[in-house]
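One chain of protein is taken out of this complex; the other chains stay put.
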Amino acid sequence: MIDKRCATIAQALHDVHDGATILISGFGEAGNPTELIHALIEQGARDLTVVNNNAGNGEIGLALLLKQRRVRKIVCSFPRGSHGHVFDELYHARQIELELVPQGTLAERIRAAGAGIPAFYTATGAGTEIANGKETRTFGGREYLMETAIHADFALIKAERADRWGNLVYNKAARNFAPVMAMAAATTIVQARHVVEPGELDPEAIVTPSIFVDRIVHVPDPVRESDHLAALDKERAS
Amino acid sequence: MIDKRCATIAQALHDVHDGATILISGFGEAGNPTELIHALIEQGARDLTVVNNNAGNGEIGLALLLKQRRVRKIVCSFPRGSHGHVFDELYHARQIELELVPQGTLAERIRAAGAGIPAFYTATGAGTEIANGKETRTFGGREYLMETAIHADFALIKAERADRWGNLVYNKAARNFAPVMAMAAATTIVQARHVVEPGELDPEAIVTPSIFVDRIVHVPDPVRESDHLAALDKERAS
Amino acid sequence: MKGWTRDEIAARAALDIPDGAYVNLGIGQPERVADLMPPDREIMLHSENGILGMGKAPAFEDRDMELINAGKKPVTLVPGGAFFHHADSFAMIRGRHIDVCILGAFEVTCAGDIANWSSGGNAPPAVGGAMDLVAGAREVRVIMSHRTAQGRPKLIEQLTLPATGRAVVKRVYTELAVMDPAGDYFKLVELAPGIHLDALEQATGAPVSAG
Partner (left out) sequence: MKGWTRDEIAARAALDIPDGAYVNLGIGQPERVADLMPPDREIMLHSENGILGMGKAPAFEDRDMELINAGKKPVTLVPGGAFFHHADSFAMIRGRHIDVCILGAFEVTCAGDIANWSSGGNAPPAVGGAMDLVAGAREVRVIMSHRTAQGRPKLIEQLTLPATGRAVVKRVYTELAVMDPAGDYFKLVELAPGIHLDALEQATGAPVSAG
């Protein structure tokens, strides 16, 4: 019988190796797999390359992973935020490498990896600094950049519901990067608020089919980043 | 108020011009917009380029459009079938042009058009006749072909449910090419079994968001191609 | 020199959005456009992070941090809205399905070049979806102040800041005027009340043509 559920969160992350490339879902605080990231901190892997839209907020989740100096390089579109001091300090101290990728190009490069497309062309970034060092090509009189797939060793994503096969649905805008990240990693690890039996998810409404998922951890009541940030603000104000 | 519903099927197709490129959804008989195709036959446009996975069955829908000599060229992956005599005859008489595209490449070329990707690379077809005349390029030691987007003037697709904004859901394997075709055409025309009010479709389960849809026709009880084929077989046997 | 207020600029930009349009509004001042739409028009708001049909901000007690917009603020969903993933969301942008995108900008040139992602300081660079939007939306428009706080023109001939995109901006709304980048000059579409052409020319770092 197929059962992708892991008994413990530690077990789900046991084989993350130093130097791994890890896709982490989330946009703002929606969809961040905070508990998986905290388990990754426990697990100990270092020298990581992390792909996420942002670069962490406050001192939780991705920001905490950064603070622990476990990330060599971050690939993201928007490494700024009202609570982005951890990344900021590392960046200014040149203690982290940044690859800045336009948001849509980031999503599409991840999808490309998942879909077996080694490279594609996009007009995004043509004529800008983003084009530096990239091949350009003209189609129909317009200039496009060649962008390549972003493959990863692991994806850490957050879902609303999962069944034991690994079919997933999400909650509202917490879907964001998770479906394409699930496609693009050799091993996709999911934290889900609810774990249900196969057949309970409507087959017409499954967003991530089970083929893209390797391991599932049940995290019924994930931390709310906004609570953490509010507490942080309060602490600083006092 | 936005209302993409058309009062008549003829109105939905009034501006299809001679020489148009038309995407037509469907795989086997699942998802064929047969009533839209019959309305296109009535409408009269000719010299068409049609993109569909197959090349029509029996003498209904796409096969009937072909039989009426309205299609100059067909782009498809599998122009054969147990009831494919109409295409066969035209093909052998050199009265129709065929562009054969592997099925996954066909789907991806259509998606690329919808996603603003002018070209991408795929290993599908490398080292085969499909590669003839195509640019090849090596990534990571493997040979890939460059494939280009298939843009279209119109898409004719079949959905299960639509709301007046044009959000769509499909029925089972009748989904097939429709979502990517809806993305890739300048004008997307939908025949839907059910038309509902905005808000009736679950926003988490909408497959084609309304942005990709231009016109909706309510066809509550579409013809079943299998009934037509069974009748055709009976007629021939007698 | 007064000209339009910020809300008047947003309302003027709203006037140009056709009924039924799919619209992406940048963070900040462009967001006001949604609140100032003429009442006879129904538009559908897109947010990069996978929402079509964004509604107004919820009451504080109703906010859901898994229903936020591209600016990471809580929003709501209108009936007929839909959720989708990031690649699909940017397929809408890159694939030219967004009818109108209204952004803020640091600089816009008469050739339609725009700079709005990097102010050239030493903060970490952050581009977000700006480059995708300017490259992909069918019609890119900008709401901005005509000059910097120091009085330097922001509508100019050549960008001084890093470009977000080239030859993409079709219309600019400022407190002084509505103008269209037209190659080597800005074409005047409308002057704000009380603003004279020579004052506009003075405030603009590129030729302006009223004809």
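Each chain carries a letter (A, B and C) given by its place in the written order, and its residues are counted from 1.
The rule is short, and it goes like this: a contact is a pair of C-beta atoms (placed from the backbone, for glycine too) under 8 Å apart; a residue touches a chain by one contact, two chains touch by 3 or more.
All of these numbers come straight from a predicted model, not from anything done at the bench.
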Could you tell me which of the visible chains the hidden chain touches?
A, B
Who touches the missing chain here, A:Ala126, A:Met183 or A:Val219?
A:Met183
Filtering B:Val71, B:Ala174, B:Ala192 or B:Val219 for touch with the omitted chain leaves B:Ala174
Against the chain that's been left off, what residues of chain A make contact? List them.
1-2, 111, 113-117, 163-165, 167, 183, 197-199, 201, 203-204, 206, 209-212
Those residues of chain B which, in the complete complex, touch the missing chain:
27-31, 53, 55, 77-81, 87-88, 91-92, 98, 100-108, 110-111, 122-130, 170-180, 207, 224-226
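Note that in this section only the chains that are shown with their structure count from here on.
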Using mean CA coordinates as chain centres, what's the chain A-chain B distance in Å?
35
Touching two or more other chains in chain C are residues 77, 83-84, 87, 90, 93-94, 136
Quick check on chain A: which residues sit in contact with 2+ other chains?
108, 122-123, 170-172, 207
